[in-house]
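Once you've had a glance at the structure underneath, I'll fire off some questions.
Yeah, one chain of the complex is gone here, protein chain that is, but the others are all in their spots.
Our next item is chain A:
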Amino acid sequence: MAAQRLPVRKTYKLYIGGKFPRSESGRSYEVFGQDRKKEFLANAAQGSRKDVRDAVKAARSAVSGWAGATAYNRGQVLYRVGEVLEGRREQFISEVAASEGLTRPLATRVVDAAIDRWVWYAGWSDKLAQVLGNLNPVAGPYFDISAPEPTGVVGVLAPQASSLLGLVSVIAPAIVSGNTVVVLTSEDRPLPAISFSEVLATSDVPAGVVNIITGRTAELAPWLASHRDVNAIDLAGAADAADVSWGELEASGADSVKRVVRPAGDGADAIEPDWSVTPDLHRVRAFLETKTVWHPKGR
């Protein structure tokens, strides 16, 4: 008779500044599968506003290195994330199936799409400047050049329903141009995001570029939206989140002149977009500043 193994359960923690701390508050919450059985999956760390603050600090200190890296180098690093994701494909299929209540073939499609999406965005890193930048025509002996630059620290409310494909579809466009992000995961489906942070930690992404916090969206989102050291916020996850009003979040973001990406749909009817559709560049463009320089033209 084969000896029965003790189960080795995984502790899902936060991902801040390249480390995996527990929540500063010591709290955790139960995560259940989203199929009919509502089976208990794991305890996830319930992040607090101080975790958000620490994450923003880590993200801020990572900006200069990540934004200062060459676009080519960033592309290589992000592609490497795609490689490691591919290696962990089976794990993500199981986690997505459990978290979202999908059948295995459907979960496989979602994970494959997520990996492809990541690689798609990675490819854009050294092409953005050509597409979004410009050599402007001027009436004088000057070059006038507009070039896109990252805005800095981006707060991201990850989509509530799509725990992996939606997650990579909001993280990748923000960091590909050199921003760093603080991500609040889906409240009820946080587990794939934490496994994704393990992928980031083992694939050359500098510490602090991506910070991931699990917990109650309604508790944490206002702190992130009002944080004066956050330059932009993606409110994708405000759609269908319990007790969250994206309008209020946008208003508190306005106090510190943040760039805001609203969720799709209007008002209380905000909806999560269909992430399986091939995206355009609007999420990338939303987190860029345009620097325009004049340069004398010599002979």
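By our rule, a residue touches a chain if its C-beta (ideal position, glycine included) is under 8 Å from a C-beta of that chain, and two chains touch if they have at least 3 such contacts; residues count from 1.
Following the convention adopted for this analysis, contacts and distances are computed from a predicted model.
**Q** The chain that is not shown, which UniProt protein name from "Xylose transport system permease protein XylH", "Nucleotidyltransferase family protein", "Cytochrome bo(3) ubiquinol oxidase subunit 3" or "Deoxyribose-phosphate aldolase" does it carry?
**A** "Deoxyribose-phosphate aldolase"
**Q** Identify the residue among A:Y12, A:W66, A:F92 or A:W223 that touches the chain left out of the display.
**A** Residue touching the absent chain, from the options given: A:W223.
**Q** Please pick, from A:R60, A:R109 or A:R285, the residue that touches the omitted chain in the full complex.
**A** Of these options, the touching residue for the absent chain is A:R60.
**Q** List the chain A residues touching the unshown chain?
**A** Against the missing chain, chain A presents residues 49, 52-53, 56, 60, 223, 226-230, 252, 255-256.
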